[in-house]
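Every protein chain but one is kept in place in this view of the complex.
The chains carry the letters A and B, assigned in the order they are written, with residues numbered from 1 in each.
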Amino acid sequence: MTDTTVDTAEQAASADTDKPVHAIVERKASPWRAPLAFAAMGLALIATGVFQSPAVALTILNMSLVSAIMAMGLNLQWGYAGLFNAGVMGFTALGGATAVVISHPPVMEALGAGGRGLALSFLIVVAIIATVTFIASATRGRFRSFLIFVTVVAGYIALRPVFGAAVGAVEAVDPARTGFIGGLGLPITLSWVAGGVVAAGVAWIIGKVALGLRTDYLAIATLGISEIVVSVLKNEDWLVRGVKNVTGLPRPVPYEIELQQQPWFADLVERVHAGQLAAITDAAAREDALRQFIVEGSGHFVKIAYAGLFTVVLLILLALCVRALNSPWGRMMRAIRDNEEAAAAMGKDVTRRHLQVFILGSAIIGIAGAMMTTLDGQFTPGTYNPLRFTFLIWVMVIVGGSGNNLGAVLGGFVIWFTWVQAEPAGAFIIEQITRDMDPSTPLYQHLQDIAAPFRLFVMGFVLLLFLRFSPKGILPEKVRHS
Amino acid sequence: MPDATDILNALVLMTNFVFVPALAYGSQLALGALGVTLVFGILRFANFAHGDLMAFGTTMVILITWGLQAQGITAGPVPTALIALVPAILVTAVAAILIDRSVFGFYRKRRAAPVVLVIASVGVMFMLSAIVRFIMGTDDRRFTDGERFIIRAREFREMTGLDEGLAIQTTQALTVIVAIVTVTALFIFLRRSRTGKAMRAYSDNEDLALLSGINPDRVVLITWIIAAALATIAGALYGLDKSFKPFTYFQLLLPIFAAAILGGIGQPIGAVVGGYIVAFSEVMMTYAYKRFVTYLVPENWAPEGLLQFLGTDYKFAVSFIILVVVLLIRPTGIFRGAVIK
């Protein structure tokens, strides 16, 4: 019996009311709730633009869009199917690595040095897997375990020197700048799709192994897998340069410098700021101001361009998710979530459905991971940590409203906004506390350092608050009475 | 054929780099896993905040240690932290009980699904990790003092005339001794005392325990006190042995869960055995056997590579592989623990 909806008592109570079977009934919540919540969120972003700066607001907006997609992916797994995926970070990182592999130009010299060896290693791995699969299907019992063991050990012994030499050769090629095999040199937007595919592939393997497990085990297993994915990306320098990072990835949008030299862009900026420019009487000063506006404007334009691309992806995925949720497939998913045993007894293939939804959700997270790396223009495996990339996404889903797609999107925005703004808020509070303190005391200096973890505190508090007092989130799931 | 000296050298090498570190690390994991398994057995959820509870307890140990040192109180040859352990456990226990009263108790009373408690523990994890960082910052800190070594490598070499040295740090010896004392005390408590038996009964069959008049609130209270004590001891020993860094404590969750599940979750003896198995696997899989083999094979057979199964950076993979293999082959673990529902 797994009751995945967060408050059981209310659920049980509502189950008793006599409602027509399968009728989808809106809860008492006002139909204006979602538009109002999004409008409030928009106002908060606008306020940020006015009181802090437009650049900050746009930066938050872009990461909010990415976060919203991640939350949607997790919502698919948790909200629809009750799968506790604590490995969001791993899929995000896979998406990011895919962005490097797709968009970075190939490093020919490195490929020349170690390409053969890597290809051979790949063949050996394939051979091992094929042999093990064959043994697993053709033999039985202790003999089978023994044969598998021997195959793996022999394969490992064969693989180690070949692979080691290849990696050494690749990493020796101009280590300060490359030292890795590079990528395919394709447009980076392609990696958004590819990132999803890679994440889906890994999710398939993980799902095959771990999805038969109960909730807590799945959580622990996925947490472990994500740690391993990230440590592979950190340490296999030949693949994506590890902690040396890959920077300067190609962009899907124009560069600021290019924009600033485009006459049409100068024209656009002049028109937007016409009023302000007209107020300046001195011609030289006006020229300076215009140049300033162009520089500023180019930054904003790039961010807005990203926002446009991301919004398109978000809307496409949202439409797909909403359709999926309201399809017979989505209804079956929720039926399984609400009563797994009954669903299994009715002949539903629970494990298969779980695998499907796990793959889909992970693919969406992978897409978001590739988008995030695109936005950053760099891949930095050292920065992936589970608090930020797994559990923060969980807070988004719970606070937004698990089981509700719009809720997940809203949660992505609200929580990312809070996460970013909590640090300056913490700094502000510290400033108020320490205003009258002697800056040379150790306590004063110590207090300056604690603004950063303040956001962890806020996140924990928000999560616990919602879990207790509004467990269905800001936009609750539409409850289906049956 | 290697002669006797070579064999002795090889053995000393293994003791120094594998046996001693793994024994100390295993003791730390065992204590951590005991805490997780007890909370699971009584409260029936996987507590994701346990790593950060360990960090919190260690923070208290460090603060009190500093206080003692400032007063000029030290423990002579052993680290001052040992004295600080008792008051730190009290503070951590109070914190754990407060957390239970304000967070977990609410869901327990409503008989919420275990997964809700897991999510709540994620919230607690966030807040605890923030509090720890408020107090300690995010850097590495060492807080050990007193005599650093029981045996130094050089002394050992001079004493025995072998090429290989054996170094045993005070903290390593202390870790093992404290772990043995703690585990023994806990087992006597669970096996012999009325309250300990009541805890086992409650973990075994909650409804029947209630019908026997066992007070659930008291069982939960004692569980948190013990969990806090175990977390503080495990965290302090780990910090003494290596160093204190908040994020590392979060990462310990994985080997700790692996140990608890391997032993059979809810089974205290399993947690201890699991802790040592995970620690030894981790150290043995990531140790480079080149020198060890060089001692044992004829000179011209000496290996060229490091003879390392996995890079040290992949030690998490070891815990994880153990976890997956256990879950696939025998989900109840070695000692037939509960299957998490």
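Note that a residue touches a chain if its C-beta (ideal position, glycine included) is under 8 Å from a C-beta of that chain, and two chains touch if they have at least 3 such contacts.
Just so we're on the same page, contacts and distances are computed from a predicted model.
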Which one, "Stage V sporulation protein AD", "ABC transporter ATP-binding protein", "MacB-like protein" or "Electron transfer flavoprotein subunit alpha", is the UniProt name for the chain you do not see? "ABC transporter ATP-binding protein"
Which of B:14, B:119 or B:209 sits in contact with the chain that's absent? B:209
Touch list for chain B against the chain that is not drawn: 194, 197-198, 200-201, 203-205, 207-214
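Definition applied: only the chains that are shown with their structure count from here on.
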Round to the nearest whole Å and give the separation of the Cα centres of chain A and chain B. 32
Along chain B, where are the residues that touch chain A in the complex? 45-46, 48, 103, 106, 110-116, 118-120, 122-131, 133-134, 137-138, 247, 250-251, 253-254, 257-258, 261, 305, 311, 313-314, 316-317, 319-320, 323-324, 327-328, 331, 339-341
Using the touch rule from the top, collect the residues of chain A that touch chain B in their complex. 1-4, 6-9, 82, 84, 160-161, 164, 209-210, 213-217, 219-221, 223-225, 227-228, 231-232, 234-235, 385-387, 391, 394-395, 398, 446, 449-450, 452-457, 459-461, 463-464, 467-468, 471
